[in-house]
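What you see is the complex with one protein chain gone and the rest in place.
Here the chain labels run A and B in written order, and each chain numbers its own residues starting at 1.
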Amino acid sequence: MKKAKVEAKTKEIVKKHGRDKTSLIAILQDIQEEYNYLPKEALCAVGEQLEIPISRVYEVATFYNSFSLIPRGRYLVEVCAGTACHVQGAFNLMDRLQRDLEIKRGETTPDNMFTLEEVRCLGCCSLAPVVRIDGNIHPYLTQDGIPKILRNYKTGVTK
Amino acid sequence: MKKISTLDDLKSAGDKGMKSLFPRGVKIVVGMATSGIASGADKVYEALQSAIKKRKLPFTLTKTGSMGMDFIEPLVEVIEKDKPRVAYGKMTADKVPQLIGQIVKGAIDKIKPIYRVDEEDIIAKREKKHYLTGIVPEYLQDIPTMYEVPFYKKQVKIATRNCGIIDPESIEEYIARGGYLSLHKALTAMSAEGIIEDVIKSGLRGRGGGGFPTGTKWQSCRRAHGDIKYVICNGDEGDPGAYMDRSVMEGDPHSVIEGMIIGAYAVGAQEGYIYVRNEYPLAVANLTKAIADARSSCLLGKNILGTSFNFDIKISKGAGAFVCGESTALMASLEGKAGEPRAKYIHTVEHGLWDRPTNLNNVETWANVPVIISRGGKWFSEIGVPHSTGTKVFSLVGKINNIGLVEVPMGIPLKDIVYDIGGGIPGGKKFKAVQTGGPSGGCIPATMMNLSVDFDALWEAGSMMGSGGMIVMDEKTCMVDLARYFIEFLVSESCGKCTPCREGVRRMNDILHDICAGKGKVGDVEMLEAMAIGIKDGSLCALGGSAPNPVLSTIKYFRAEYDAHIKQKRCPAAVCRALIKYEISAKKCTGCTVCAKKCPSACISGVKKKAHKIDQTKCIKCGICMESCKFNAITVK
Partner (left out) sequence: MVNFIIDGKKIKAEKGTMVLEAARSNGIDIPTLCAHESVSRSGACRLCVVEAKKGKRAKIVTSCLYPVEEGIIIETNNERVMNVRRLVLQLLLARCPESDVIQDLAKQLGVDPQPRFTPDGDKGKCILCRSCIRVCEEVVGVSAIGFSCRGADKAIGTPFSEDSAVCIGCGACAFICPTGHIEMETTEETRKIWGRTFKMKSCAVCGRYFAPEDQLKYISKKTGVPMKELAVCTNCR
């Protein structure tokens, strides 16, 4: 990624928010939306544009769960860790996904296809346990159902 | 959008809404809240759309929020002039042609409705509206009315009055059901003090968990010095297993907005913020549309309803931090900072957002306000029990048949929620406990099922009302594992500011992990109890202050399970992996080899058509063998 390009895009986003310091979180959300993570160049540019010390920008960027400072894979796999999903055995799904994807929670597969994360309750408790992949909810998921779903995403047959 | 500045304007908007709520022709409504979409409502909607188009039918198709019956979603309702409103559950795209056929024929064939609605209470307007004129058509006579369905029978809907009924994108439909009439009353016929007095009289207590009297909070904020004041709606619903606020924001966004405008007028605020959890995109979308509509109708912005009152609302999206549900952390987050709470010795009603007087209430609290204003504080105070008035919305989830959102009068016995509304425990399993209050709450054991569900009784039982998550557990839930689950949640959600929470909860987690792994030591339970007191007393904010609750309440009611883990190295519910063993019964095993094929660690061996065996040294205890055995030959102990 070109530094100048990232900086220009960041400038545009900051401008959209009226260069308002209090919009820092919203600005970072837009950057994350754009790049799927928060590039370092963008964070530095935000600090400069808003005249906020970079240490404060970094603090906010690392405090909140939804921000990632490393690139995420094409598909975000989120295992719901809500209480309803937990009591229905969501931890078994996480284990299976870790085994099948050969990564740990929070990591991205080497082919940049999947990033595996845990999410705090998606509020689809009637469908527990659920996993959300690329925004699609997969209800009543069993360990057994995982390989086929992953295969579908790999080959582009989603949903 | 037409400007609304007089009562007549409101009435004509309401008339328009009435026409779409009670149409002349046929209208099909699909429940399209997040829970509906997750169970496939979007596909049903698409199928309906193309079927109507294909058959060139004069039907209207609209979306609505959630009725709360998550267990039978996707839910489709059919409204026909002069006939009862009819609901169909568990709809799929495949069933759509049949359903359309039934509607055209005016009969019931293969797709049976789950309930019908002949008439409906419009609670904010104190009137009934009839779908049915004349007698019930013969083909619907056997169908129970909504109020006869056990799930609804004991419910009273105030905060969720419009959810699953109106189109959340239609301000007219909201107005038709009494919306913005309370605002008109408040701005034109009541003084700020009068409103506060009425809210105090209602006995309304904060629905976000703390249970602080809302009217008193408003009064302090009104009395606080400062020209600029704020109101905030806390929509950062973070408790796992709780999604009541999402449902209101998605299904009836105007109720929150109207509540906030009234509150702002009462405390003297000019600006408002709705802080919505990052994981709720549909809530953000519907609130955004509602705010824009309210603004262009002159119900928000300058000179609201033609008066001199100015007030506007902005939406702020959270970025994934449970602690931001705490008011001072939420305010820090609104200011663009990391969400760290601060000591509340100086109250936020005096020094809140940007150090200015700020009144914060949660979604459900705000949604109650318009009804209180329209029906009066006294009316509201007569619902529920003394000190806990009105209703409470709960998300009833976990090991229960009827999973969904329920709104019940305060003081209802817990067993009524679990058995009458919830329909009991699935699979003939034994009911064990209910967890309320999320990570700050506790467990109520089955033996206390007569407990009155209100702020004080729950507190005395060692749990709390919290925001309204109610998770039902059966005999297959390990209470030690559950305590570990909540503590682990809090470890990753602690902001890390103060020592007792950051370090203490982490050490409690270590001990609980040890117990679940069979490495618990005698004395660990006492150790946890002692730490809990220090953490509760010593933490800076409510997150740390209530963090030990799930541990304390499980120790209080399920001490034997802790002892079984520690002393006998046994998990009675067969959940904790280090302490359980999967075994194949030689008698029941048919040698079908399914389990052996599915086992990820290849630890099941045996000859085809002969009983198989599990190599315990290689077993990773994922349980897939038991899940896939069709002969119930595999047990776990």
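We adopt the following convention: a residue touches a chain if its C-beta (ideal position, glycine included) is under 8 Å from a C-beta of that chain, and two chains touch if they have at least 3 such contacts.
Keep in mind that this is a model prediction, so the values were computed, not measured.
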{"item": "Shown chains that the omitted chain touches within the full complex", "value": "A, B"}
{"item": "Touch criterion as defined above, residue of B:L7, B:I228, B:M527 or B:A586 at the omitted chain", "value": "B:M527"}
{"item": "Residue touching the undisplayed chain, where the options are B:K90, B:R507, B:K556 or B:K613", "value": "B:R507"}
{"item": "Touching residue (missing chain; options A:F63, A:F91 or A:F114)", "value": "A:F63"}
{"item": "Residue of B:V29, B:A321 or B:V525 in touch with the missing chain, whole complex considered", "value": "B:A321"}
{"item": "Interface residues of chain A (partner: the chain not displayed)", "value": "40, 43, 53-59, 62-63"}
{"item": "Chain B residues touching the omitted chain (full complex)", "value": "321, 338, 342-343, 345-346, 491-500, 502-504, 506-507, 510-511, 521, 524, 527, 530-531, 533-535, 537-540"}
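Just so we're on the same page, only the chains that are shown with their structure count from here on.
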{"item": "Distance from the mean Cα position of chain B to that of chain A, given in whole angstrom", "value": "24"}
{"item": "Complex contact set, residues of chain B against chain A", "value": "34-35, 37-39, 70-71, 73, 238-243, 246, 278-280, 316-322, 333-339, 395, 397-399, 403-404, 435, 438, 469, 471, 473, 477, 482, 485-486, 489, 493, 495, 598, 600, 620, 622-624, 627-628"}
{"item": "For the chain A and chain B complex, residues of the former touching the latter", "value": "21-26, 28-29, 56, 59-60, 63-67, 81-84, 86-87, 89, 92, 95-96, 99, 119-128, 130, 137, 139, 142-144"}
